[in-house]
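Sharing a structure with you now.
Missing here: one protein chain of the complex. Every other protein chain is in place.
As written, the chains take the letters A and B, and residue 1 is the first residue of each chain.
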Amino acid sequence: MLDDATPTIGPIAGLGAIDCDVHPRLPVTADLLPYFDAYWREQAPYRNIDRLELTGHPVSLPPYRREGAANGTAAEIASGLLDPNGLSAAILTLVNGTQALYDPYMADAFCQATNRWLAAEYLDADPRLRAALVVPFQHPEAAAEEIRRHADDRRFVAVVALAMGERPLGQRANWPIYRAAAESGFALSIQSGNVYRHAPTQAGFPSYLVEERTHMAQAAASQTMSLLSEGVMTEFPDMKIVMAGTGATWIFGMSWRVAKDWRGARVETPWIRESPEKILERQLRLTVGPFDAPSDMDPVLVDVIGSPDMLLYSSDYPHAHAGPAGAWPRALPEDLAPALARTNPQETYPRLEV
Amino acid sequence: MGRHVIARADEIAPGKSKRVEVEGRDIAVFNTGTGYRAVTNRCPHEGADLCRGIVARFVDAEGPGEFTVVEDKVMVRCPWHGWEFDLDTGRSYCDPNRVRVKSFEVAMEGPDGRVAGPYSVETFEVAAEGAMLVLTI
Partner (left out) sequence: MTTAVLEKDTKSDAKLGVIDCDIHPSLSNPAEILPFLPLRWRDHIEDYGLRSPNPFYAALPYPRMGNGMRQDSYPPGGGPAASDLAFMQEQHLDPLGIEVGLLHALNAGPSLMNIEMGAAVCAAYNDWQIDKWCGPDPRLKGGICVPQEDAGLAVKEIEDRKSDDRFVQVAFVPKSLEPAGRRRYWPIWEACEALDLPVGVHSAAYGQRANTASGWASFYVEEHYSFAHVAQTVLISMIFEGVFERFPKLKLVLVEGGFAWLAPLMWRMDREWEEMRGEVPHVKMTPSDYVRRNVWVTTQPVEEPPNPKHVRPLLDWIGIDRLMFSTDYPHWDFDHPERTFKVGLSEAEMQAIMRGNAAAVYGL
């Protein structure tokens, strides 16, 4: 039943596919020193700030490292993913602790240095690579500035947010970030990850990492709910929202419920002027690596989800999912490949030129 | 087209409603404060009595937090699930083309006879003639 039989790259072969969710290695302070200003160049080593790896998303551990994907450099991504799958582009999203730091100025400095490091180490190294900006949600004005500074570098196509963050993403405090992103056509890429300001569940911290990972889908759903209810999806129609690496199929449990509740509770949020599932279909995108469904799935699932336009091809490389890197999910009809791997990414990321 | 005296005008206070049966049909009559409206009593969703619903001006918002109350658009909110129906047209807000109630004339305008689908409720014309309310069906 499970998607581990013998998945193959299958239908994306020969398409020049665009992979919407790939992860670079985490930079350590030594990597970032050249990109810090004088203050942080002295402070970062002095205060022993090194690798900002998240407890809720521990990418140094085996579940996040498929065999053979040891160092995560641009060259390794090319040989392990881009070349064998014939990709025309891959969007790198770095999930680390820059958004978990408590000091907003430190967060800003680490985000800026990380983006410069990404450009130098990855984007300059391989023209197929694109990246999402890391920005300090702790300091929305600084985050907006960082986005505007990169408006002309079209290799950056998105902004990273975490599924389990400090406050629900739709709230107005974050709007300067979205205003800047929408101005220049950045998408918002929401990734598995946890800053531990709050418990991952409404009943506290679970014992096991597998539980926390399972909960990432409901965290993505909560963020979707927030971005919809607060009006971000309608106020910033030029910013698509991408839920990356959280399994995709949770969407119908959420969209049906919110559409139903809206019929009765619309008066609370009357700026939502059409049925929510229509707004979600327009603004929300879901990556399909990994894809939560059995391999012998009834193809009606795509209709149940809403529309194939909402789905984006992705590998979640180098995370250790079953089968070869970037395998097409067996639960999805193969004839969707051109849409998911080409058309939909191009419409989701207007800055992406391939 | 039959005309029926259904109530004394002062029987239904502003904001209140009355359930009447006319020619075998179950009808909810509302005093909106500025006039009378009548619709099929049965909500097309799960069958609640619309006469038990709250009558309120339509609320709208240009953007988040920018609430407005539309004075000339009066809705009944279904007493169960809160679905809103425009008392002038019988149309639901959430799905105006598919979900509507028939409104009946309690005013001098002609009946809105179009029935869009299985969820339709009718509107009826109802008018105060002197001290009495007259419903046209």
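Basically, a contact is a pair of C-beta atoms (placed from the backbone, for glycine too) under 8 Å apart; a residue touches a chain by one contact, two chains touch by 3 or more.
Values in this document were obtained by computation on a predicted structure and should not be read as measured data.
All shown chains touched by the missing chain in the whole complex, by label: A, B. Here one chain is not drawn; of A:R25, A:H57, A:R213 or A:K240, the residue touching it is A:R213.
Among the residues A:P127, A:P237 or A:P294, only A:P294 touches the chain that is left out of the figure.
Considering the full assembly, A:A322 is the residue among A:L15, A:A78, A:A151 or A:A322 that touches the omitted chain. When the full complex is taken into account, the listed residue touching the unshown chain is A:G253, out of A:P34, A:P127, A:G253 or A:P333. Interface residues of chain A facing the missing partner chain: 1-4, 63, 163-171, 194, 197-211, 213-215, 217-219, 221-223, 225-226, 229-230, 247, 249-250, 252-254, 256-262, 264-265, 267-269, 275, 277, 290, 292-294, 298, 300-301, 303-304, 320-322.
Touching the omitted chain from chain B are residues 45-49, 52-54, 77, 79-82, 117-119.
Simple rule for what comes next: only the chains that are shown with their structure count from here on.
Residues of chain A touching chain B in their complex: 172, 230-231, 234-235, 262-267, 269-271, 273, 275. Listed in rising order, the residues of chain B touching chain A in the complex are 59-67, 77-78, 81-84, 92-95.
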